[in-house]
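As you look at this complex, bear in mind that one protein chain is not there, while each of the others sits in place.
For reference, chains read A, B and C in written order, and residue numbers begin at 1 within each chain.
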Amino acid sequence: MFPPIETSSEKPEKTAPPGDPRDQRVGIAIVGVGRISVNEVLPAFAHSKHCKPVVLVSGDRAKALKIAKQYDIPESAVLDYRDYDKLAQMPAVEGVYIALPNSMHAEYTIRAARAGKHVLCEKPMANTVAECEQMIDACRQAGRKLMIAYRRQYSPLDRALLKMIREGRFGPLREFISVNSQNMGDPQHWRLKRALAGGGALPDVGLYCINEARFLSGEEPVDVIGNTWSTPGDARFEEVEEHCQFILRFPSGFTASCSTGYSSHKSQMFRLNADTAWAEMSPAYAYEGNKLRISRQVEGKEHTAELQIEEGNQFARELDHFAQCVRKNQEPHTPGEEGLQDQRVIEAIYASARSGKSVKLSPPSGKTRGPEPESESTGNLAGP
Amino acid sequence: MFPPIETSSEKPEKTAPPGDPRDQRVGIAIVGVGRISVNEVLPAFAHSKHCKPVVLVSGDRAKALKIAKQYDIPESAVLDYRDYDKLAQMPAVEGVYIALPNSMHAEYTIRAARAGKHVLCEKPMANTVAECEQMIDACRQAGRKLMIAYRRQYSPLDRALLKMIREGRFGPLREFISVNSQNMGDPQHWRLKRALAGGGALPDVGLYCINEARFLSGEEPVDVIGNTWSTPGDARFEEVEEHCQFILRFPSGFTASCSTGYSSHKSQMFRLNADTAWAEMSPAYAYEGNKLRISRQVEGKEHTAELQIEEGNQFARELDHFAQCVRKNQEPHTPGEEGLQDQRVIEAIYASARSGKSVKLSPPSGKTRGPEPESESTGNLAGP
Amino acid sequence: MFPPIETSSEKPEKTAPPGDPRDQRVGIAIVGVGRISVNEVLPAFAHSKHCKPVVLVSGDRAKALKIAKQYDIPESAVLDYRDYDKLAQMPAVEGVYIALPNSMHAEYTIRAARAGKHVLCEKPMANTVAECEQMIDACRQAGRKLMIAYRRQYSPLDRALLKMIREGRFGPLREFISVNSQNMGDPQHWRLKRALAGGGALPDVGLYCINEARFLSGEEPVDVIGNTWSTPGDARFEEVEEHCQFILRFPSGFTASCSTGYSSHKSQMFRLNADTAWAEMSPAYAYEGNKLRISRQVEGKEHTAELQIEEGNQFARELDHFAQCVRKNQEPHTPGEEGLQDQRVIEAIYASARSGKSVKLSPPSGKTRGPEPESESTGNLAGP
Partner (left out) sequence: MFPPIETSSEKPEKTAPPGDPRDQRVGIAIVGVGRISVNEVLPAFAHSKHCKPVVLVSGDRAKALKIAKQYDIPESAVLDYRDYDKLAQMPAVEGVYIALPNSMHAEYTIRAARAGKHVLCEKPMANTVAECEQMIDACRQAGRKLMIAYRRQYSPLDRALLKMIREGRFGPLREFISVNSQNMGDPQHWRLKRALAGGGALPDVGLYCINEARFLSGEEPVDVIGNTWSTPGDARFEEVEEHCQFILRFPSGFTASCSTGYSSHKSQMFRLNADTAWAEMSPAYAYEGNKLRISRQVEGKEHTAELQIEEGNQFARELDHFAQCVRKNQEPHTPGEEGLQDQRVIEAIYASARSGKSVKLSPPSGKTRGPEPESESTGNLAGP
């Protein structure tokens, strides 16, 4: 749109191509109006090119009405969970975004698929492998897309790192170490209830470490070791683990060593050691502010370079990828199979922690990822 | 809205209070649809609580119509410059945002005021002190607000630093050094034409250094030394200076030494030396990614701390402050007088560079800043 | 010696107190003239206050003579290993510094003790728990000091962190993650031969992670999980492990997750997660350039502070602590018992890796550390 204002040695300008007119966008029903919906996903629509929010589903009608007003969603489009199946009669809704407690992911995904809607489901996909499989089956039978919201796989930072790995810039990968921890407060929060959350730190924040190691290496773990701990008497951890450490061994010998906790000051990073370089993301996994550094010898000196890569809005990227899959009828890059595989790893970690023995893991039954996201979808740096 | 999920030692949650319903927002006409409007200001409305874009004024109707569509602005609200005075008949427009070449700021501000509109004008305010004074007069006579878009004065990073300075945490300020440079390309760009831009690097990017030194110290310069340079034969700098260095001396002895250029790789930082600490912003003045570090002795060891303070969208903050001034009928924090004073400094720098002598500067005739922005207006971190 | 030149808000001056006159220093025989002796320990004597090198023991007389000349060591004080027991007749030698391949540590320590010499032995202490116990016994029976060269326990960086932990500044410790890896070349190097090295990455560089976790927490592991890997066909790893991951669980629930490798680009760091803060050393474990950062909430903002603490020469600190223990007849801070305990952990890790099961570890039979090093010994920042 504009000719370059600066010389060619400067950062290319990022004038975003225009988003779709509103009447051509994929309409999304937001299912669950909690923190992630209010603080992250609803604001992200302002950065989306292909989506618009059209329905809110919530058990707290007063709150939902207030929020609906902010987003020009009419009162008639604010539904209670009892009305969920009415989505089938709302053609403006093409997809649903599931942001409910983990234990409800399976039911509300399956019902959405049966109502003819495509599904973008938050991670973790569900609480059990069995639930994951049911979700995949339901969407397949309904001919609807199922995408799990692994936002890091769409981030330009992670994709830039993946590209360098694939080009062999660092040689073979050897070791991945990562921590993702935060410090929980209220013991009554649903994330600390086993029936709702399925576990503690592991499925919530530890999941990022698992997924990142699998994503960057392109391999699947064959051997899993796990350890869990809850401090006796800490009311927060009567039902779920306080922290969890695990080692994943992949076929090439690449190994991931991770620690995830619910009682530590927020701490998020990974380091990836390869033959001729290391890469570090610190912070990692965050909604914003993630930083990538790469260290290697250049002309006989160690260079540790920070790469300035704008992530833009991670949630908008996800939404836009989902919308493109709907419009172009293609498999999401992170389909249900990707979530299922992480759930298989989680169950193996818990099994190992219970038995004190390492656990073998068979490969997934097929590919867990669809086609790469279009680079266009990673270009929405500057807004609509 | 949500009870805290994490312990009290963790970062407080930032669930943004809801923005105003659209029908209560201040309607803004965007005057000039160039880079800053398209890439920064129009997207920023998604983060604004109190504003909405309602009119586009552009000389390129085709481009403007395309953009209008993105923002649900009807075709009838896309004006040509010839129709500018019709704004007087458009009650939906309460304020204008002036994003034109510098030489047009005065005319379009004055005409807006006469049309009964409040004005938010980009920096630099104008090309001459005389123009600045006319703009102030016109708005005063029309009883309209005039605010200059000094976004750094609204950023939580700069305000946190200012707060620490005012609390005496660092002792008296001594030295400020700063650079703000970038590398221009096309010699035909209006920023390289004296008649349009008023100067080269100094009024465009060097202005940030002047304003930051004044803002952080709360003082006004009394003595100005300047130096300018243009490489002979470089087509970009036939009309305006390539780079400029200047020293500003303030009454307390605090001194700012700055360098600003149009032929260097993008480089933006300042360091502020005080009696017992230094503070550094690097990058500084950027649309995003600015980082603040403070270094001082703590328990006998030098601690260099980076403060993680989310800036959010700087343009949305400005817009919201402007809207609040309109709604509450109060003086903007950065009114025309603030822009006028910077223009006086710029003229003194140029005068010194021409004469090779230091130039005395009398104090401004009155206060240059209105009341502090409400902290509420600096809380829009997470979106609408 | 000098009155302060700067104000009290500045870094205190570090004019080192003078070292002992040479004739009062503890004379050291350097046993083994390989990399660590030539590149690190011999130059470190220039920074030592209490030691001097008086004898070299080497199998390569030509090389040793050349080096002796640099350090004013007479030809008569260059011994072959066959002459090792002649140390008993050399009263100028009060202590020996053992810098031999790991498998020789036990023999040369025991023979030194029998010759009446105090022993400062490089890490790892030995290749087996049995050897460690024999070394301790031999020194005890001979009434000689035995110190293991755990240089990190004497570094002002690590000790500053330990002090903050003990003062409760971060609340309870939760998780420690660490990596210490490097990329080996020549497959014939003794470090890649099991008989000489006792193992691969684990006893050489992984040992730092074990020791740091024990040192910082003040706890001893009760549960150990290990994993090892060697890439088939890589000539470097036919005898020893290529990389190793392990999880150590301590009684309080504190857990260390570590990865150590011999086929990765040099990568050294740890992060310690506690209740209200995290601390990170990156690089860690290095001879110089280690950096400590601590992150926590201060007045509602996350502050990530880098602490500038000069480490000075780590080898000089060790030597001086050793000399003081000799002169004052006190137990070293890191005696043989400290090395023995690490060896017990190493054997447990290997046992777990072989069996695929977690391994319980009983507590050490007594204290593993002597009195804290005097702060005087951590003040030798500026040289002799």
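Methods note: contacts are C-beta pairs under 8 Å (C-beta built on N, C-alpha and C of every residue); 3 or more make two chains touch, one makes a residue touch a chain.
For clarity, every value in this text was computed on a predicted model and none was experimentally measured.
Screening B:163, B:265 or B:367 against the full complex identifies B:265 as the residue touching the chain left out.
Contact with the chain that does not appear here is found for just one residue of B:249, B:317, B:333 or B:369, B:249. Set against the missing chain, the residues A:26, A:269, A:309 or A:349 yield one that touches it, A:309. When the omitted chain is restored, the residue from C:185, C:233, C:300 or C:366 that touches it is C:185. Across the interface with the omitted chain, chain B contributes residues 170, 174-175, 177-179, 181, 183, 223, 225, 227, 229-231, 242-243, 245, 247, 249, 252-253, 255, 257-259, 261, 263-267, 269, 271, 273-278, 295-297, 302, 356-358.
Considering the complete assembly, chain C touches the hidden chain via residues 1-11, 13-16, 18-19, 21-22, 34-35, 38-40, 42-44, 46-47, 63, 66-67, 69-72, 182-186, 189, 191, 265-266, 288-289, 308, 310, 382-384.
Within the complete assembly, residues 7, 9-12, 160, 171, 275-276, 296-298, 300-309 of chain A touch the chain that is not shown.
We take it that only the chains that are shown with their structure count from here on.
Work out the mean CA point of chain A and of chain C, and you get 42 Å between them. Chain contacts: chain C has residues 275-276, 296-297, 302 touching two or more partner chains.
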